[in-house]
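Following this message is one structure expressed as structure tokens.
Only one protein chain is missing from this complex, and each of the others stays in its spot.
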Amino acid sequence: MFLEKIFSKGNKENQVIGHITKQIKLLCTACGFFKTALETDNLNLMRQIMDIERSADNIRRDIISKIYEGAFLPYLRPDLCKFVEIVDSIFDLLKDTGYRYLDLKLPDQLKSECVQVAFLNRRICEMLLITFESMLKGEDLREKILAIRIYEKKIDDIKFDLIRDARKIEITNFWDGEILSQFLSCLTSISDVIEDASDHLQIIHVSMK
Amino acid sequence: MKVKEFMTTNIESIGYKRSAYHAVEKMVNRRIRCLLVRFPGKEKEYGVITARDVVFKVLAKGIDPKKIEVSKIASKPIVAIDQNTDFKEVAKIMEESNIARAFVCDQDRIIGLVALMDVMSAAIIARARGEHVS
Partner (left out) sequence: MWKIISGIFLGWSLGANDCANIFGTGVTTGIVKYRTAILLTAIFVLIGSIIEGPKCMRIVSNLSRLVPIEAFLCALAAAITMTILTYFAIPASTSQAIIGAVIGAGILSESADFSKLIKIVACWILTPIGGIIFGYLLYYGLKFIFDKTVPTLTYRNTIYAVGIIVAGCYGAYSLGANNVANVTGIYVGSGLLSCQMAGFIGGLSIASGALTYGKKVMLTVGKGIAPLDPFTALVTVLAEALTLHLFTQIGVPVSSSQAVVGAVVGVGIVGGVRTLNPKILVKIAVGWLMTPFAAGFMAMIFIYVMPA
């Protein structure tokens, strides 16, 4: 039992860490696809995000089962799993946003702001990856988490403008309006969940000190 | 980090003949601190009016804002920075011109605004990303 722990030199832990890194990198890719798909109105690319979400789900299951097979102290496990679940929920949110996009015709007045948000979403995911890697090294996370907050605040500001501009658009069909509203809502809440995830990394970091 | 990454794209503008009062209304309503002033002419001419201009040049002097044109208190020409400028350069330009905000342009089109807060945020993000901030 514990002898295994010493001799495996943290093998299980490294596997888990590898998987989580893969999960976050996949998230960055998905956000990148989303931004490009939005910019170029590429529906096929948008659909690929659904496939990515399915792969991410598999990765999540792998991570959780590896953790409970004996990686990391039992003390850490719930927080790690919570983090993984939060990251997974971002994929779901991205997928929902993609679905809405496929269902609507994005008004031109809103397009540039939406692309800006999508771009910032990608940036904030990259920052999450950087934060995770720093946490592994045991470094102080304050700077990185502040950077994530800055991105989130920027997106919030754009959201305010988006809603204001969206209100100027004439809606003739309730469902068109509803889907547009959901699209904007999903798009702008991705950064909130990422901020949540980064807060969780801070929790894990502090609990091991 | 390029300035286009951390600029605000929400720019409000106002015609040069409008009153200072109209400018105040717009700035207070939208909670922004400056407006782009549009001047007539074939060459796109711009000026800028800030909260400082209104307070120092109009309100402090006891002038009725409804009776003074924006063109009288705006500053010309504006400082415009290319969208691909690095934020450290932006900081330098702002320091040299002693301004708290500058416009960002793509060729001759104004596409955004960058303020001191944005430059600071860019510095934090650059550090966090591991880009060297000297």
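Each chain gets a letter, A and B, in the order it is written, and its residues are counted from 1.
Keep this in mind: contacts are C-beta pairs under 8 Å (C-beta built on N, C-alpha and C of every residue); 3 or more make two chains touch, one makes a residue touch a chain.
None of these values were measured; they are calculated from a predicted model.
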Inset, instruction - Taking the complete complex into account, tell me which visible chains touch the one left out. - result: A
Inset, instruction - Among A:Leu136, A:Ile171 or A:Val193, single out the residue that touches the unshown chain. - result: A:Leu136
Legend entry - Missing-partner contacts on subunit A, residue numbers: 1-2, 5-6, 9-10, 13-14, 17, 72-76, 135-139, 204, 207-209
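The criterion applied here is as follows: only the chains that are shown with their structure count from here on.
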Inset, instruction - Between subunit A and subunit B, tell me the centre distance in angstrom, where each centre is the average of that chain's C-alpha atoms. - result: 33
Inset, instruction - Report the residues of subunit A in contact with subunit B in the complex, numbered from low to high. - result: 112-113, 116, 123, 126-127, 130, 143-144, 146-147, 150-151, 154, 157-158, 161
Legend entry - Residues of subunit B that touch subunit A when the two form their complex: 5-6, 8-10, 121, 124-125, 127-130
